[in-house]
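All remarks here apply to the structure that follows.
Note that one protein chain is taken out, while the other chains of the complex remain in position.
Up next, subunit A:
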Amino acid sequence: MTVISSTTNPEALSLTLVTELDADVERVWQVWEDPRRLERWWGPPGYPATFEKHDFTPGGEAGYYMTTPEGEKPRGWWRFTRIERPYRLELEDGFADENGAPVEEIGSGHVVVTLEDLGGRTRMTIQSNFASEEQMTTMLEMGMEEGMKEAAGQIDSILAEYSRT
């Protein structure tokens, strides 16, 4: 099982996801560092991501678009705020306009990735939080609408499972 635990905190507007991966820290780091690997997992099925820019340095920026089944290309941006190879990565994640410029009104989510060596295996922890309830609502509602309708179908079935327990 990849996901070991997962905690959401509605008051703090945060998510903490703990995963264990069957690969060493170096290989897990590369799924973030190498844009070609990154493209294979960032977008949901049917919405492949293409990273046109990936300046993987502190202060550097990444720019990508997803291709929707309808052929639309919603864009996003990242800003790397901290990179401590290969154990810690922090970034801001937001929406971009058709020219790739950040849409400032929507704000951004903050994501912290930490990797821990478990002797050949790796514990990867994702911590993500949002600036305010309004900012989170705008960003996530838009994200769901823009590029993730298909994923939303899968989410519904997951939520249906939650509500049964």
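Everything that follows uses one rule, which is that a contact is a pair of C-beta atoms (placed from the backbone, for glycine too) under 8 Å apart; a residue touches a chain by one contact, two chains touch by 3 or more; residues count from 1.
Operating definition for what follows: contacts and distances are computed from a predicted model.
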Per UniProt, the name of the complex member that is left out, chosen from "ABC transporter permease", "DNA-binding transcriptional regulator, ArsR family", "Cytochrome ubiquinol oxidase subunit II" or "Deoxyribose-phosphate aldolase": "DNA-binding transcriptional regulator, ArsR family"
Sole residue of A:Asp24, A:Glu61, A:Glu92 or A:Glu116 that reaches the chain not shown, by the stated touch rule: A:Asp24
Touch list for subunit A against the chain that is not drawn: 2-3, 6, 8-10, 13, 15, 17, 19, 21-24, 26-28, 30-31, 34, 36-37, 40-42, 44, 124, 126, 128, 133-134, 136-138, 140-141, 144, 148, 151-152, 154-155, 158-159, 162
